[in-house]
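For this view, one protein chain was removed and the others were kept in their places.
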Amino acid sequence: MLEAIPADQLKHVGKKTDRIDSKAKLTGQATYVSDMTLPGMLYARVLTSPHARARIVSIDTAKAEAIPGVRAIVVGDELDYRLGLYVVDKAILAKGEVRHYGEAVAAVAADTLEIAEQGVEAIEVVYEELEPVLHPLKALEADAPLVHPDLSDYSYMEAAFTPQPGTNVANHTKLRKGDTAKAFEECEWIIERRYTNPSVQHVPMETHVAIVQWGHDDEVTIWSSAQSPFTLRNLFCTAFGMSHQKVRVIVPYVGGGFGGKAGIGIEPLVAVLSRKAGGRAVKLTATREQEFSLLPCRSQLTYNIKTGIREDGRILAQELTMYWDSGAYADYAVNVTRASGYSAGGPYDIPNAKVDAYTIYTNKPFGTAYRGFGHVEFFWGLERHMDLVAEAIGMEPLEFRLKNTLGPGSTTLTGEKITANTGNITKCLQTAAEAIGYRKLTSKEKAREKETGLKIGKAVVGLHKAPAMPPFTATTVILKMNEDGSVTANLSLVDYGQGTYTAVQQIVAERLGFDVSQVKVAFESDTDRDPYDWQTVASKGLLLSGNAAILAAEDLLKNAHEVAAQALRAQAVDLAHDNEKIFVRHHPESAVTFAQLAIGYAFPNGNSIGGPLVGVGRYIAQGLTHLDKETGQGLPAIDWTYGAHGLTVEVDRETGEYNVLKVVSVFDVGKVINPDEVRGQAIGGMLQGLGTATCEGYIYNEQGRLLNPSFTDNKIPTARDLPLEVDAIAIETPQIDGPYGARGVGEHSMIGVAAALGNAIQHATKAELTHMPIRYEDVWRALQKREPVDNWITKSPYGSCRSAPEIIKHDC
Amino acid sequence: MLHEFSYVSPSSMDELLTFLEESGERSTVFSGGTDLFVTIRSGLSRPDFVVDLKGVKELGLLTFDPAEGLSIGACVTVNQLIEDTDVLRHYSVLRDAGSELATFQLRNRATVVGNVVTASPCGDMSSPLLCLGARVKLASAGGEREMPLGEFITGVKRTQIAPNEIVRAITVPIDHLDAVGGYKKLKRIKGHDLGVVAVAMITANDVSRFAISSAAPTPVLLPDFPANVEVAEVQKAAQEAISPISDVRCTKEYRSFMVDVFIRRLMEAA
Partner (left out) sequence: MREITLTINGESYTREVHEHRTLLHFLRDDLGLTGTKEGCGAGECGACTIIMNGAAVNSCLVLAAEANGSVLETIEGAAKDGTLSALQSAFHEHHAVQCGFCTPGMVMSATDLLRRNPNPSRDEIIDGIEGNFCRCTGYEQIIEAILAASKEGKSHA
């Protein structure tokens, strides 16, 4: 789909273009689901579990039912439905047993929020507390309690996943490339370490919210702050055994998602409340606190990396073992596990690899997609490891990386051949290094060190990611020409801030030869009226929907030219057009305007031809395969976006306090469609990555109760936390099947930032950090060689913030 | 708020105190509401009446008199305090601490007195006020009383205030007028955060005073030191006086360590 148009002939693609949604948002006129009310609407509140694992002995709703204004109460036992995209393992409300702190146990719909809350408070639940399994490695032990004793009864996507009934393993992704055992024998060094990170919350500014009306004749309408209207509808219909045409999902403006609003969420719960309330619309808005534990988070990861290096510094073999803590439900975590598994070696050429990635059930809030889809987590370990290996073998870390990057001729872990058009990781690394003056301190930096007494360190890390999606992922864009010759695009990819709709506008305008002002991309997606899109996830939107937009524009033009040929009594091949009209090339005065053609062309005598003009563009991922379950070999990646971060930090060697001075992020985006939006994605994701790196993470007590489910103790970066200097640089190695050569960059900006910080701190101070986030205290402990502090599960020997572990060096 | 209550807005001190006398523990007073409404929202507080102090004009007064010192009325916001030129000139440590409290828009509502009365160990205003020898003026229908701030705060979120009583004002004497000093606060991010541990210091008239927050159930005031005291001596006294805990914010070891660091930094800067 690469349109080989020289950059200087492009009118819209790559040019500064206003966001189409920002004025509505700047005036407060953009309507989000949280802003909506419907006639007669009821308000819902949810009763959640105070325990990590407990048997529900009884639920007494009598007192709640007696409260005037309470219209519906639902509990788990009355609901016989199960939800899931990849592993169908979750009930709408806990049945029989609660599996995590914060799990929904009952819900109330009432005339007002106040009454609903009174109703929730009046429900009496008797629990029998059970011993929770909290750490994934404990969960693997033979005598560990089973989070899902009924795992064998659950359905799942069999082509991709391998649940192991009778254990807490929801999935085991295996990959075998070459022969690691043999390769290790040829290695000069073998270095093995373990890296960890806790669960993290997405923190969209708009919490999850849905309004559902279960109407007459089982016609269900769902308004939701969701990323993926069609997958939401599909999962809903599958769970309730309903025909898809019965269910309508509408997604207006969405206040952020970051993966947390993919798939399905609170909608089924709201739906059953509405059904029980006789079809009145019901609205449920998650509180900020519920966002942390009722709604899903990002999975905790324990990552073990064993790397064999040849005498000349080439990586010969890697054994990569991931323990993904999915929490109580693994629906989405299994695919995070799979996508991370096949990507686990990073943008490096690993001839022999063995990957074992496990998704493990525990009694904690459950994991789902989060910007980066596993890569933020495992790149923490991987890029820390690259530095530690370099140090152990006496090589400069960037040189070590550059010696091992993927390039034309090398193959990925799954056996995919890298070509010149895949992207250029080497250039990303070099550009990032140059941008921060990687190899030495500037005179200004030296002076700063002298003045502050703080030590400056710099680091460069690489990254890659491909969209994690089924091989048959598809989308459609429909272009409708309006009476005045302008066009309106409909698609069900959701723009919840990424700016994809503006990019689609530019692409459509470019391909039509129109002004951007003539192209509207309609906000609010509606499964009854808009064409299919799988999900808005995985940084696949620009490539797939961009291509569909080009095809839709071509279809529209073809249809318009056909009618114009009749109207002008000309050969279609002799026609050309500008943004107003179609004309005969050799008689330009012989022309018909798009406005004349838009709803069908009428000859002067009233005879008419054509009909309303539409263009349809359908696109489906090309040439992908499932991965072999034993070897992991196959083609999972529609494209790879490479990138690098250069980071400069100054550290107080006494206290561990640090200031991030500069971050420059570089991505090979193929082709920049909208420079400001690339920059916004790059810097926004970088700071979100820095949040993950510095301060965010779930902290539990030994009973599995989440101790920091609010902004009081789960901080996110503020404007004050932005590094002193930030920049973003785009490299353009065109993606042959990308729209105008573009590939996605939505998630990539967040990946690797934590490792860049950890490496830069180590370069400055020698503090060895293997757990993120990196709090000042962690740096202090590492510097003091003190016992690492462990408050990720307080007083537990597991999940620890290990800030000073030993390097396991194997004798060769 | 999902908890339903009545809003009461007395317009005079008499009216206010009479209402409190009659309603007792069913009432909670507020001015900024930045603590009360958070605790009501989370279900920790369920008053029947919330009583707005802002209608009582005298409670909004911030006054400075070179002979009497500073008087901070119950409704004086943190931003009012830190923007006040007399405060800046004569009690700069209050400005230092106040500007570290939460966010700009919160400080437009949050009051100095409220921050003290809340008696959270991590409140930003108590330790500098302790250094300055502040006193608490209480009022009830039965009369007025007054006590040193150090006696007023008795534990975590506990004070000597009675249900029928309000803190009318906090006064700061002239004993330490024009003191130099500062406020060091450990946060988890660069942006707004409550104090993980904090130290306030002032030096005036050859006396140095230190107070420490988030390192014990109440803010801790160290004994007076001569201004030329050694850093180590202050650190030793501090470590003896504090009893930090480990929690989700920090461990006790790091709290203790940072107290020493902050003491040194404050003394070096003075």
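Going by the order they are written in, the chains are A and B; count residues from 1 in each one.
Quick note on the criterion: contacts are C-beta pairs under 8 Å (C-beta built on N, C-alpha and C of every residue); 3 or more make two chains touch, one makes a residue touch a chain.
Everything numeric here is computed off the predicted structure, so don't read it as measured data.
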{"item": "Partner chains on view for the chain not depicted", "value": "A, B"}
{"item": "Per the touch definition above, residue among A:10, A:595, A:722 or A:736 touching the missing chain", "value": "A:722"}
{"item": "Candidate in contact with the missing chain, chosen from B:60, B:191 or B:217", "value": "B:191"}
{"item": "Selected from B:102, B:180 or B:207 as touching the chain missing from the view", "value": "B:102"}
{"item": "Sites on chain B contacted by the missing partner chain, in the whole complex", "value": "1, 3-7, 9, 32-34, 37-38, 41-42, 50, 52, 54, 79, 102-106, 108-109, 191-192"}
{"item": "Interface residues of chain A (partner: the chain not displayed)", "value": "18-19, 21-32, 34-35, 37, 114, 202-207, 253-258, 287-288, 496-499, 676-677, 679-680, 683-688, 710-712, 716, 718-720, 722, 726"}
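Note that only the chains that are shown with their structure count from here on.
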{"item": "Chain centre separation in whole Å, for chain B relative to chain A (CA means)", "value": "43"}
{"item": "Contacting residues of chain A [partner chain B, same complex]", "value": "113-114, 117, 289, 654-655, 659, 694-695, 699, 707-708, 712-713, 715, 717-721, 775-777, 780-781, 786, 789, 791, 794"}
{"item": "Residues of chain B defined as touching chain A within the complex", "value": "2, 4, 42, 186, 188-194, 246, 248-251, 253-254, 257-258, 261"}
